[in-house]
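Right, chain A next:
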Amino acid sequence: MKKSKIEQIIHQDTVLKQALNDPRITRRDFLAFAGAMGLSATMGSALWSGRALAAGPTRGGHMVSGLNGANTSDSLDSGLFIDTFMICVSRAFRDSLVDVAQDNSMEPALAESWEASPDAKVWRFNIRQGVEFHNGKSLTTDDVVASINMHRGEDTTSYAKGVFSGITDVRVDGNTVIVELADGNADCPALFGDYHFNIVPAKDGVADVLSPHGTGPYLLKEYDPGVKTTLDRNPNAWHGDGVAHADSHEVIAILDDTARQSALISGSVDVINRPALKGIARLKKVKGINIVDVPSNLAFTHPMRMDVAPFDNMDFRTALKLSTPRQEFIDKVLFGYGAIGNDQPLGPQFTSYNPDLKVDYDLDKAKHHLKKAGLEGVKIDLSASDTSYGGAMDAAQIFQSHWGKVGVNVNIIKEPQDGYWNNVWNVKPFCTCYWGARPVEDMILSIAYLSDSPWNDTVIKNAKVDELVVSARGELDKKKRIAMYQEVQQIISAEGGTIVPAFGTDVAATQDTIGVADQIGGGWEMDGGHYLKRWWKA
Partner candidate 1 sequence: MTSEQATGFDPQVGRPRRSRLQSALREILKAPIAAKFGILVILVYGFVAIFAPVITPYGETEIVGPEFDVWGEQFILGTDGLGRDMLTRLLFGARNTVGIAFITTCLAFVIGGLTGLLAAIYGGWLDQVSSRIVDVLMAIPQLIFALMLLTIFGTSIPTLIIVIATLDATRIFRVTRAVSLNVVVLDYFEAARLRGERIFWLCIREILPNITAPLLAEFGLRFCFVFLMIAALSFLGLGIQPPTADWGSMVRENAVLITYGDITPILPAIAIAILTLGVNFLVDWFLHKSSGLKDGH
Partner candidate 2 sequence: MNNRLLEIRNLEIDGESDEVWHEIIKDLDLDLDRGEVLGLIGESGAGKSTLGLAAMNFVRPGCRIRGGTIRFDGQELTAQSETTLRKLRGVRIAYVAQSAAASFNPAHQLIDQFSEIPVVHNVKNRQDAEADAKGLYRRVLLPDPDAIGYRYPHQVSGGQLQRAMTAMALSCRPDLIIFDEPTTALDVTTQIEVLTTIRDIVREFNTAAIYISHDLAVVAQMADRIMVLRYGELVEEATTREMMSDPKMDYTKSLWAVRSFKKETETAATEINPVVKVDNVTAGYAQEDILKNVTFEIHRGQTVAIVGESGSGKSTAARVITGLLPPRLGNIQFNGQVLPKSFKARNKDQLRHVQMIYQMADTALNPRQRIRNIIGRPLSFYLNLTGQKREERIRELLSLIELEPDLYIDRFPDELSGGQKQRVSIARALAAEPEFIICDEVTSALDQLVAEGILRLLDRLQREFNLAYMFITHDLATVRAIADNVVVMLQGEIVEQGPKTDVFSPPHHEYTELLLSSVPEMDPDWLNELITHREKHGVMASTSTS
């Protein structure tokens, strides 16, 4: 508990620094800054003069949301969550040990508090007492252990397997669950805030992954995968009045952009995620509609396999980076909703993000590097598909036209949407790709940027990076870690094999009757997936 407080302060401290020396000061930063100055959030936002102010949370009401990111094949097995619909629903009727707070700090959930051994190898989580599952079964440490183990071991099907691979042992000590790691990881609590990690009831020692009963503030009333889900308030929830404002929720899966948007405009729903950015300018003008946007760590990456010519040539890579039209990418592909990227995967939401690290658009320099590489007029293939991220095809064309200017002829290959992640990504030398937001730096770096990472899609083998990442993982001193991570960013950006023109922004749209805190989480869209319990209906 104490630790997390400290983290929080340090975090705000960093943001403060950024706020002071960053010309592109963002609203969030400013608020954080204001908060650090001891101003109340509301005053802060008043100063900011943003959109119409929402009064403080009001309790009650029935909230209807239309969410993209659902599929009839959705399952309650949190190990298989891949998209927003299930993540949000699950966050509403289940709990994790730890939550990522709206300010991206670690907030206790079913774990009342936690301590780490000095080497950050052994972590003790004190489990909250007197919590009951919706079926009346009371929460025990066994449930927690089972819920952790469902992501571990050879035969786990959990998508989070990688995230939990570092855990060597999980054991119980009274009300405490003790987790041992192979090597130190200061971010361990964050693992337990991952959206795959839900506490589910254990059946004779094994997690009952499909159980509709959680400990969350809402009861899962009706669940029809890919269609809709309804939630009612959990009368004996352990969470205080701070969360779960609405009495009941109806979450409808609306995959079609136009349908989702007209549902909002016609008032059929209160909240939608991912409003079609094409029309957002007009949507803004519609009376009674608010746009909620949060810079996120989602990175639009374009991995080049550095063991394949010509991508093995650093000057060539630099040439591409220097001639990549980042602003145009944001304007045309993201319709303005994004932050300039700097060719490394760690987004602006990370405390360690270094806003000074920039890659500017300089065709002459690019030409120079290309010349140096002796690759003028070289022909390269870029594999692209809108499955990698919406607008990838458009992006590919934008790149094509700009890289062409420096003498790199790009041949765009339209890859089939199906099996893209199996047959194209991590296979083809150069393709379009994205990396979803992760709560902590290490999660990205260690699965994709170490020489032996499973998904090292740029085939980067950099001893320095390897060393920095590993040591940062075990480093409990925030300042030191940040320094290390910033150095990693520095190296990847300069030498790495990925082009990150921009980081994403999570956009949602609501009726102006929906209240949203002034600062909301960026770990995942929709307030880190917590919106069902954090937003309210006035």
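Selection rule, in plain terms: all candidates are chains of the complex that A comes from, given by their letters.
Quick note on the criterion: a contact is a pair of C-beta atoms (placed from the backbone, for glycine too) under 8 Å apart; a residue touches a chain by one contact, two chains touch by 3 or more; residues count from 1.
Because the structure is predicted, anything quoted here is derived from the model rather than measured.
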item: Touch assignment for chain A within the complex, options 1 or 2; value: 1
item: Contact set on chain A toward candidate 1 in their complex; value: 257-258, 261-262, 265, 276, 278-279, 281-282, 331-332, 335, 386, 393-394, 397-398, 401, 414, 416-418
